[in-house]
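Heads up, the thing below is written out as structure tokens.
With one protein chain withheld, the remaining protein chains of the complex are depicted in position.
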Amino acid sequence: MAQETEQRSAGQAQVRTRRLNFSLVWIVPILALLVGASLVVRNYLEKGPVISISFRTGEGLVAHKTQVRYRSVVIGEVSSVELADDRKSVVAKVELSKEAESFATQGARYWVVRPRIGAGGVSGVDTLLSGAFIGADAGESKNPEKTFTGLESPPPVTYGEKGTRFLLSADDLGSLDIGSSIYYRRIPVGEVVSYALKEDGEGVDIGVFVQAPYDAFVTTNTRFWNASGIDMEVGANGLKVETQSLSSVLMGGLAFAAPESFSRGEPAADQQSFTLFADRDAALAPPTGKAQYLRLRFDQSMRGLSPGAPVEFKGVEFGKVTSVTLDYDAKKQVFPVVVDAVIYPQRLGPVHQKMLQAFNHTPEDDAGARRLIGTFVEHGLRAQARSGNLITGQMFISLDFYPDAPKVEFDGSAQPIVIPTVPGSLEKLQEQLQHVVERLGKLPLESIAGNLDGTLREMRNTLKRVDGQTLPGVTATLEQLQKTLRSANSAIADDSPQREKLGDTLQELERMSRSLRDLADYLGRHPESLIRGRPKAAGAENLQR
Amino acid sequence: MSESILADDLHVCLCHGCGQTCDLRESAHECVRCGAPLHRRKTNPIARGWAFLFAALIFYIPANVLPVMRTEMLGQGSDSTIGGGVLEFWEAGAWDIALIIFIASIGVPAIKFCSLALLLITAQRRSSWARRQRSQLFRFVELIGYWSMLDVMVVALVAALVQLHGLGTIEPRPGILFFGMVVVLTMFSAMSFDPRLIWDSPSQQGERSDGAGD
Partner (left out) sequence: MPPLYRTSLALLLTMAAGCSSTPNNYHTLVPAQASRVAGERVQVERVAVPPQVDRPQLVVRQGDSGLVILETEWWGANLVDEFGSALQDLLGGPVGGGRKAILRVDVQRFDSVPDHYALLDAVWRLKRPGLDELTCRTTVQTPAQNTIASLVSAQQANLRKFADAVQASATNGSARCPAG
């Protein structure tokens, strides 16, 4: 606007107005504008990529609340959760932060972390409190990608874990599942990542993953076995329980080790195949060598002998029973029990070698082996069924030398080899019982009876003595007791000081309960007195008739 | 009733330091008694009023868009804005609390914006419409001005008290800062407006000797 004219008069100051009619106060809104604009710009710059992930269900996903986390760091947030067009899945739109641009690439995986009880254990329990979140794993490629399909369960191997994969082939899956742990010396070192039926249906291929650095312990000589559950064996040797860990009991597990008799060997290559054995003993058993088949005939009941029962020679187990069947002997009109067994002479250890050398046989010489056994039978080699465990009644076959056994014809050409038998230990028990009964018969019962009579007479005399002497003593004691009771009585009598004290205590208790009652009564009439104090107008000012 | 005599006609001005009526022809800039500078009207009331009002309007946007408070309970946290808070309470059935928050945080600032804008526009155009009512409006605006600070106080108190780590934590967020600025700026705007402008008739122009603004 126009400039003001100056008014000059003596002594008055000159007033000069500004040229520019622009008040400095307009800086305030300009600053405000700048601040607002900077907020907007900053917000825009900080926006990361927006991706959409499709899941089967939207459970646990809440718009603007559910976060995406990688190694427990928040890298994004769900902005909306909607049904897909074909209503078969749920699409969640996720806004990732600027730093997480590498997660919007091909190969990135997303899954929802919810409380989960699975083969690998209980996981994600903290999401019960904090709400579910989406876990992420970056892919290796650099190509950007905006649409993903979410996994329904967390992938077993995440975050670029180092390790090696192997393939195991087994007859059946057992109690294994994805996530079942693999143990080495009882330490969990890996897990089962996949399983599939073989193409011909004759077995199962199991894919496992062993973490580094433990994968170095898996060598070409390593044996894997199924260590699920509890291995419980009730056999002639008694009860044997073996388990790897509680989680393997609940959720199955595998274990591996190298048998001691072997050298370590080279570390196994990636995707190498192994056989999965049923249990530890089968996996680590030393080689069995050539098998020999035996047949034994028993004339008594073989109850307690089951297929799989051990066959021992002088206490060393070297074979097992394969079948227990009945046969009919028409001549004697009896039903003997035929037991088939398989033995592995090599399991006897070094003695096998020695014997071979002594008799100049090679292991493949079948005829020679028969001749050898025939010689033994002549010297008294017999098979006997013995009770291995009195509690379970399990029996086993024991081969031993019985010099005074009756001679038996040995048929060297029978296939399988027949070894004569001697009766089992139950018969021995019967004999012993018989001995006992005879001994009982020889006891001198009459003299025992006469002695008993004399003893009874003595007892009667003793009783008479007791009556005369010990009883008066007892009576005296009883009188003492009465005196004591009387004095106790007087202590509780009317005038005793104890009685007075009791009376005082009771009075105190009475007073206390009376005070409590008064307090409750007062609060019942004036509950507001707790907060506001005693009511004012309840005095005596308005007494009237 | 006869028209009252205006101070301009008598060339006098009231000193706001000691209350003395000073003759402008004698001493145009200083009070003869106490020496305080004489102001016929507040400096630049319209320009300042508009400036502060615009700044408050600009800050009102982030105050409503940004969250004012972050509540974390048992590990779950959520930001809440003013409008969001009102809707939450309304949907939860607490319509009385929703109403109170709406009035205090959205209604009152809106009323202030509109009232101040009206006062500034009418003062700028020197209109003589509804003068008495406009004065009442100005007094009303000054009265309700600082009650909006209640919200800022509540957030500050609550954030200071509820610090039970893990169980429940409340943190203030930038939104409340902008909201406080809005309240302060509207208060400045009301303070810099001179209510005597309402009563200035168009004929009182030009004779002022200090730079009373546009």
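The first chain written gets the first letter, and so on, giving A and B; residue counts start at 1 in each chain.
Here, a residue touches a chain if its C-beta (ideal position, glycine included) is under 8 Å from a C-beta of that chain, and two chains touch if they have at least 3 such contacts.
This structure is a prediction, so every number in the text was calculated from the model and none was measured.
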Legend entry - Among shown chains, those touching the left-out chain: A, B
Legend entry - Hidden partner chain, touching residue among B:L24, B:I101 or B:L120: B:I101
Legend entry - Option from B:A7, B:V158, B:L177 or B:M191 whose C-beta touches the chain left out: B:V158
Legend entry - For subunit B, residues in touch with the removed chain: 71, 94, 97, 100-101, 154, 157-158, 162, 170
Inset, instruction - Go through subunit A and note every residue touching the omitted chain. - result: 495, 500, 511, 514-515, 518, 521-522, 525-526, 528-529, 531-536, 538-540, 543-545
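As a convention for this text, only the chains that are shown with their structure count from here on.
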Legend entry - Partner subunit A, residues of subunit B touching it in the complex: 28-29, 44, 47-48, 51-52, 54-56, 58-59, 61-62, 66, 74-76, 78, 185, 192, 209-211, 213-214
Legend entry - Contact set on subunit A toward subunit B in their complex: 1, 4, 7, 12-13, 15, 17-18, 21, 23, 25-26, 28-29, 31-33, 35-36, 39, 65, 126, 129-131
